[in-house]
Each structure stands twice: as C-alpha cells, then as structure tokens.
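The complex appears here without one of its protein chains, the remainder shown in place.
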Amino acid sequence: MSTTGEEKKSAPAQPLFGKKERQLLSDPLDNNNPITVQVLGICSALAVTVQMEPAFYMSMGVIFVTMMSNLLISIMRNVIPSRVRIIVQLAVVSTFVIIVDQVLKAYAYEMSKQLSVFVGLIVTNCIIMGRLEAFAMANKPWPSLLDGIGNGLGYGAILMVVAFFRELIGSGSVYGYKVFDALGINYIGNGVMVIPAGAAIVIGLVIWAQRARNGMVESE
Amino acid sequence: MANLIRLKKGYDIKLVGEATKEIVATETPKTFALQPHEIRGLVPKLLVDVGTEVKCGTPLYFPKNQPDVFFTSPVSGEVVEIVRGDKRRILEVRILADGNLNHENFGAADPASLGRQGVKEKMLKSGMWTFLRQRPYNRVAETNIVPKNIFISGFDSAPLAPDLNFALKGRESHLQTGINALAVLTDGNVFLGLKHEADNSSFESLKNVTISNFDGPHPAGNVGIQIHHTAPINKGDAVWTMNIQDVANLGKLFVEGIYDPERIISITGSEIVNPVYTKLRVGASLENAVKNQLKPGKVRLISGNILFGSKVEETGYFGYFDQQLTAIPEGDEAEFFGWILPSEARPSISKTFLSYLTPNKKYRVNTNMHGEERPFVVTNEYEKVLPMDILPVQLLKACLAADLEAMEALGIFEVVEEDLSLCEFVCTSKQPVQNILSEGLTLIEKEG
Amino acid sequence: MESLFNIFIRAIFIDNMIFAYFLGMCSYLAVSKKVKTAIGLGAAVTFVLSITVPLNWLVYNYFLKAGAMSWTGITALATVDLSFIGLIIYISVIAAFVQLIEMIIEKFSPALYAALGIFLPLIAVNCSILGGVLFMVGRPYSLGDATAFGLGSGVGWFLAVVALAAIREKLKYSNVPAPLRGLGITFIIVGLMSFGFLSFMGFSI
Partner (left out) sequence: MKFLKDTMDKLRPTFSKGGKFQFLHSTFEAFDTFLFVPGHTTHGKVHVRDGIDMKRTMIVVVIAMIPALLFGMWNVGYQHFLSMDQTASHLDYFLHGLIQVLPIIIVSYGVGLGIEFAFCQIKGHAVNEGFLVTGMLIPLCLPPTTPLWMVALGTAFAVIIGKEIFGGSGMNLLNPALTARVFLFFAYPAYMSGEFLSDGTAVWFSGNRADIVDGFSGATTLSVVAGGGEAEYSVMNMFLGLEKGSIGETSVLAILIGAVILVVSGVGSWKIMASTFAGGLLMGGIFNWISGTPFLDMPAYQHLLIGGFAFGAVFMATDPVSAAQTERGKIIYGLLIGILTVLIRVGNPAYPEGMMMAILLMNVFAPLIDYFVVESNKKRRLKRATV
C-alpha cells in the first residue's frame, strides 16, 4: 500500500530543500495522501471530526508523533535488530504519544477530555507505523523528518476537510464560529453530520472528488 | 419398477398450432446444408470441396480439436457451395441432392458382439457419433473417455413439441439396437426418462435401459433436468446424451449398415396453415416442408421450438438437433402504454395479466420483447421455472463476473443453454440468459 | 448499574468499534473483500478482544491505577499511580497475546493462517483492540462488565466485517463510478451501514 521510500541512498551533498525534499512534504498532501491514497491511518481519523477544533488538536498531535518518531527511528535505524524492530517502533511511538497526552492534559484539559481515547490510539495509527516501516527504516534523518511532517500534514488536511464539512453542515459553524447565525440565516443543523455515518459519507465523497481529479482508480 | 419423479417447478406455455397426429409426406428438398456453428465452439476442417460427389454418410468435415469425429453428408449429391462468413469462418456446407439417396455402406453388426471399440468406430465413421452430446459443456462427445452414464429423454415438453412416442411408433427394434449400442459405450447405465401417465407404448418393451418417469411442466422433458434428478453430474464427471430419434437412427446404422439421419418432426405454431407431422432429414432445406404452409404477414420461422430454436428463412435449413418447426408472428409493433394497461392476454408467469384467469387458454404469441433490458432486479422468477437445486441468478452473475470458481461451485456443469430457456422467457429484466450462460460455459471450457 | 446484557448489546450496536469509532479500519478495509477471510479475522478480533480487555482490566486494577497495588501490602507501592504508562503496558499485553494466537492458528489451521497471511500481526496494531482496552479503562466497569464489553465489541466488529464483506462480494456486479471504486464506495457503505447499527440506540432491557 505504501509507495515511496525507495530512494534509499541519495547523493551525499544535497540541498536542504531540494525538489525531492519539497516533494516529501507535498506529495502526502495530495497524490500520495496517507488516508485517501495509501489507505493508512483511517482508524482514529474520523471519530474526532465532528468539529474542527478537536480535529485540529488531533492533527497537531499526529504531526508531532509522526515527525518525531520518524526522526528518532531513522537515527536509530542502523542499530535496531530487525527482529525486534516492531517492538522498538511501538515503544518509541508510545513514548511520544504519552508526551502528547500528558501535554494536552496539562495545558488543554477540556480538549484532552474531548479527544478521550483517541490520543492514546495514535499509537496504533497505521500511518505512523507505516511510515516508520516504509520510510524511516531506510532513509536518513532529515528526509525522514520531512516525510513525517508531510504525512502528518496530509493526515491533518483530510481531518480538517472532513471536520469542516461536518461542522458546517451539522452545526452551522466553522471552527466554532456560527456562520449562518452571523449571516442572519436560521439554519437547522443536520444531525446526520454529527453522527459517525456523516464522517464516513463525507470522507467517501472527499475520496471521490480527489480521485476524480487525479485519475486514480482502484482495481477490484 | 420405474421410479417416479414429480417436478413442480416449470411452466407450460400453451400455444395454438399444435400438430395433428398424421404424418404428411413432403417432397425431398433439393438442397441440404450442414452448419458447423450450430455447435458452440466448433471449428471445422473441411474434407470436401465444391464439386465433390458425396453419398449419404460421406465425411464432410471434422472438428479441429477432434480429428477422429466426422460430420457426414445427410444426403447423396454434390457439394455445391461452401458459404463463409467473417474471417473466412465456414457457415454452411451446401449439398445439391441427386434425388437417389445413395448410402455409404458401413455394414450391419450386432453392437454387443462388436465391443466398445467396434461400436465407436462405426459411429465415428458414419457420423452418428456427432449426435452424442457430452456434458458438461454440451460438446461433441470425446472419443477417448468412458462416460459415467448415458441419458435419453423419451419426451419433449417444449411448447408444441412433437409427441415422440408417436414419432417412434414402429421403430422399436431400431430403438432397442441403438440402446444396446449406447450401453456398450458406458460402464454405467443408459437412462431413459418418460412422461408419467402418458402413452409410452413405443418404449414400454425396451430392455437394457433404466427408465424413470417424470411428472411436471416444461422443462421436465429436458434431458438436463432428468440427469439432475436421476444421477447428477459432479465435478470431474462426464455424461453423454442423445435425442431419442437419433438413438433409433443409431439402431438403423447397426441393423442396416446405413447412416440415415431422418426425423419425424412437427410443423407447428399459430402461423402454420395446417400443423402436421412430416419426415425431414438433418440439414434439409425447409422450402418444401413449409410450402403453402405459412400464413401471410410478418412471420418468424424457427427451426426448433420457441424456447430453444434458431430463426430461419423459408429457404433455410433444418437444425442438426431439432425435431420441430415453429412459425409465430413477428411482434415488432410498439404497444401504446403497454406496460400499464391490462393488455391482451398473453402467457406469463406473473399474474399481472388477465390471462391468469384462464389457465388453459391457448395463445398466439409473437416475438416482441415486451420491455427493455434492465439489471437483474426481480427475484424468484427464475427459481419458479427451473426444477433443479441450482441458484440461477447467482450462477448467471458468476458468469457475468467471469468468476470460474463460483460458476463451478454453483453448478454450471449441470446445465446447458436449453435448460435455462424458460428463465430467459420469464425474465422481467429481459436479460439474455442463454447468452450469458453460453459465454460462461465457453469461458470455463477454455480455462478449466 | 447497567446489566451485562445491555453492555453487550451497546458494545455490538451503539458503540460499535467500526461504526461509532472507526477503530480497526485498516484491517477492516483490507480483509473485507471476501467473506471467508472476513470471518477468520473477525473471529480472531473477537477472541483477542474478549480476552485482552479483561486481562488488561486486571492489569489496570491491580497494578496501574492509583492505589492499585495496595493488595501487595507494601506501603511504598500502595499510593503509586502508574496509569500514565498504561499505553505501553496494554500494547505489550495485546502484542504478547496476539503472538500466542498466531502460533496456535498456525499450528491448528494452516489454511486459515495462509488466508489471513500478514493480517494476523496487524491485530496487534488493530486499533479496535487497544481502543477496547482504553474505553474499558475510562469506564467504571467490573471484571464481568469488562468481559461483556470486550466480547460485545468483538462481536460488533465481527458482524461489521462479515456484513461488509458480503456486501462487497455482491458489489462485484455493480457499476460504481471509477474514482469511487474501492475505498470511496466502501466508506459510503460503511456510512449507510452505520445507520442500520443505530437501531439499538438507547436500548435497555
């Protein structure tokens, strides 16, 4: 399912933000999006998209974890015995997740309550393990860091798009701001967008729109 | 002794134009033709050319993949034309009859004393082998195998079908010899399916055969249905079938040493002036048989019955496996609000027409589709007319999806196009059921 | 005090791992193409969930939560709160258990093992398992409740995956717009299915 990560030994002297590096950041946003194209990390993505705010915090958490664990694993990649690499990866990821969890609890308690178990579940988010396996284990720290950020961003972007539609249609607001009220429209929130079914349908449509644009077709 | 199998599912389409039980002689036609494409997937290799003189039983061509099987001339005369279609595919081998009916002599013999190899050789050489059909796939029987069983249906339940008991009256000894010959070919049984509580006088004294009686509407007379209920085909099995009139002709081969592919057929249908029986040879031009017989107007002439037959012109040729001609009106008129009005009575298994109040009425049907093709939607109509433990819709969908594994598991080996013809008739979605199955069979025969 | 039956029903339908929380989606989408494999993985998930949830309940209540270790009688341990490292512990318990299951399946059903292939190790990182444990920790469940919840969650996941697999097998004959094929239409099906699973909303007997 994962596609990149084959560019193992790149030339020694290379710019910090060459074309390749920019691609590492931008590809996961669109054509190689972890959720809609790589089909990774869908697990916990959708449960927190009723509103944009929690989705934003969630995205930040995931970006932090992908970035840091990609970096750390990449640094350690040559010393990890392949037999125990999954355990090591899990340990590294869990550590960062615990950091995120504790930070949220300390500085944004309400939000951490709202995200409930989903912060903890970042551990099992396939994006992270997927990128570690597919990229960080085979690449140098700097590209790995970028790849982590890129995929975190790609994940976050989808989360935010889905949350945008769900919040707008479901509650008539954008990031908590009641747009319809501001426009003087008496908007009746659509309850379907608030229940999980709404998330699945919206993301289905987002995938449709994206694939219709980039021409990707799954053979089944 | 004979066991009785009652079938509830099925449907008899009652039509006007049933043949009266008299055999009217018609003049032997001038031209004959064999049409290789009547057998699915058959690629012929010609043995004759334009100008070749042939006798009745002279080989004309053989299938590319079965070089020891000969299709032989049904008549004596001269090959006058090889009609070809796209990519030079051979459509017809035409023979001009000389009117004398000279036979090749294959020599009379008792099948039991000839042994399996001897019977086989005689059948192959004379062309009688080609009337042996092998299931699965309904192909020409393979020469190097021994079939599990051989099945013969003793009645035809199709609309307006000929009464085979009537057709075979007086041919009991040929029939018995034919059965004896078939019995030599298999280690299993020769099964004969008869219609329950009907006049079976031509068959009652037959020996060397296991008789089962079937009771129920069409397609009870289809040999495929009978196989399913007597000794079903499992994966890896091969069984053979033969039309009962051809069994009698097979007997004639052993009794008299000649190949004589003639059948008593019924000329039927609402557009036939005088529906009767007549004698017709395989591949015969129809012109004499239907001369002065077709009513005016747009008429479709069918070699075979309305559920399994080929559209032919008046100057066309009689099918290789058929035993009836049918003529019905073409139905190319659009019908105003035809889908909502009660409409004129027509046969239907649905009860949305008034016709269901008069179940015994006989109809004059036409060839209109009565609707447009749609995806499979309505359920349970195929099941009503297929008296087999087979899920027809699922099987057809597997064929459409080219899912070999599912096709096999759902029983494609047990059916041939003919068995699903009623499913196509009843289909609300107007699906080409037989074509779908046919493509499935072709695919699985090629891949499997 | 909820009855075990209600916890069970709620876990299957209302708090369904797939339809309410989208947990375990990766393997859910990957194995739901054929009913046979779906049944295999579904059974595995059910089994793992119904064992690891109570197992982790014991771990949490006797080792991790504040004051959990008072049973040891060691005063130094009596006030220790280890719940912050819970994540790592739970994951380890799950991983170890899955390893065991994998070995058992490999030994007794090579066919199933071959069919599930790479998905068995995935159970360890199947979010529904960890999710089940985390939900359990967050709720005031007794051991019995936790077992009912774990089993219910598993059954819910099982039903969801086999139903989707049957639907996708049926969908082979449909004519879905090309860009929607695969992931897109599957998500929409999941959405529509989740309507059905809301049947038991507010259910209690």
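Per-chain numbering from 1; labels A, B and C assigned in written order.
As a convention for this text, a contact is a pair of C-beta atoms (placed from the backbone, for glycine too) under 8 Å apart; a residue touches a chain by one contact, two chains touch by 3 or more.
What you see is a predicted model, and the numbers here were worked out from it, not measured in a lab.
Although one chain is omitted from the display, it touches the following shown chains in the full assembly: A, B, C.
From the set B:I211, B:I349, B:A401 or B:L443, the residue in touch with the chain omitted from the display is B:I349, counting the whole complex. Within the complete assembly, B:L410 is the residue of B:I95, B:L164, B:L396 or B:L410 that touches the hidden chain.
Across the entire complex, the residue among C:I7, C:A148 or C:I188 in touch with the chain not shown is C:I188. Contact with the omitted chain, checked across B:T52, B:N189 or B:S310, is made by B:S310.
From the options C:G73, C:P140 or C:G202, the residue with contact to the chain not on display is C:G202.
For chain B, the residues touching the absent chain in the complete assembly are 13, 232, 234-236, 300, 302, 304, 306-311, 326, 328, 330-340, 343, 346-353, 355, 365-372, 374-380, 383, 389-391, 393-394, 409-411, 417, 421, 424-430, 432-435. Annotation for chain A: contacts to the undisplayed chain at residues 186, 188, 190-193, 195, 197, 201, 208.
Residues of chain C that touch the chain left out of the display are 9, 35, 159, 162-163, 166-167, 169-171, 173-177, 180, 185, 188-189, 191-193, 195-205.
By definition in this document, only the chains that are shown with their structure count from here on.
Interchain contacts link the chains end to end along an open line, per the touch definition above. Distance from the chain A centre to the chain B centre is 65 Å, each centre being the mean of its Cα atoms. If you average the Cα atoms of chain A and of chain C, the two centres end up 22 Å apart.
Not a single residue position of chain A touches two or more of the other chains.
Annotation for chain C: residues touching 2 or more other chains are 172.
On the chain C side of its complex with chain A, the touching residues are 19-26, 29-30, 33, 84-85, 87-88, 91, 95, 121, 124-127, 129-131, 134-135, 138, 172, 177-188, 190-192, 194-195, 198. By the touch criterion given at the top, residues 172-173 of chain C touch chain B in their complex.
Chain contact summary for the complex, chain B toward chain C: residues 376, 397, 400-401, 403.
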